[in-house]
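Note that one protein chain of the assembly has been removed; the remaining protein chains are unaltered in position.
Right, subunit A next:
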Amino acid sequence: MDMSLIKEAPATAEPALSEIAVSVRNISKNYGAVEALKDLTLEFPRGQLTSLLGPSGCGKTTLLKIIAGLLEPTSGEVEVNGKPVTGPGPNRAFVFQDFALLPWATVMRNVAFGLELRSINKSKREDIAAKYIKEVGLGGFENSYPHELSGGMRQRVGLARALSVDAKVLLMDEPFSAVDEQTRRKFQEDLLGLVQNENKTFIFVTHSIEEAVYVSDQIAILLPRPSRVSEIIRPSGFRHKDHDQIRRDPEYLDIVDDIWASLRSYVE
């Protein structure tokens, strides 16, 4: 097979150490007797988008929340830019699957909420928020309430909130799973632009194989019970192609098939 698909064991992951923004070492997480994650080690290169992909129940969201500092691992450690994670920090921002917007607050206040919690004064945080509201394409909706927006627009609010705190690492928990198919495609294209333009590291949880292959620089396949990294795939051939060329690229199609082949036995 002629494709630049590199498969390697997680222990020998390639990029040089300074290029690693987030590293997860020997993480285990138990819920009572249930082992959600077992001895998981994984590295996330700086400035790139890494997907955590796997069947449901494989612990990908658990891993993301451990990196976010929202959950404590039973053992093992997480480092962000060389510093160990002990809880949520200013270097990470989270995008939630169900958006987690405040229904009683306007788009403006929702987007500025991360800055509000950091005690940045009102006029300054609203300036910053206004900039990101425009950037995600919600200009003119500053004074709308979340219930007046469509699902896709609500997630844009969630994204703008995460961008406006200017964290170097963006954690996205199945951010597009609650929006309709067409909006999702638009989101995926926008996300590619975002990865290129913002100098941020993205960690992206998804259960969609196509989505993972389309947006990722690196895909970590997690297998369940107990969760472990089974392989790491780095699509490279089509990454610099035009957005609408990617889905017909032979490498894209091969990787999608390949991942499905290795996951299908885990899907009931």
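Keep in mind that, in the parts below, contacts are C-beta pairs under 8 Å (C-beta built on N, C-alpha and C of every residue); 3 or more make two chains touch, one makes a residue touch a chain; residues count from 1.
In the analysis below, contacts and distances are computed from a predicted model.
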item: Listed names "Carbon starvation protein A", "NitT/TauT family transport system permease protein", "glycine dehydrogenase (aminomethyl-transferring)" or "Heat domain containing protein", with the criterion being the UniProt name of the chain not displayed; value: "NitT/TauT family transport system permease protein"
item: Residue, one of A:Lys29, A:Lys60 or A:Arg154, that touches the chain absent here; value: A:Arg154
item: Full-complex contact with the absent chain, from A:Ala93, A:Met108 or A:Ile246; value: A:Ala93
item: Interface residues of subunit A (partner: the chain not displayed); value: 65, 68-70, 88-90, 92-94, 96-106, 113-114, 116-118, 145-147, 154, 161, 165
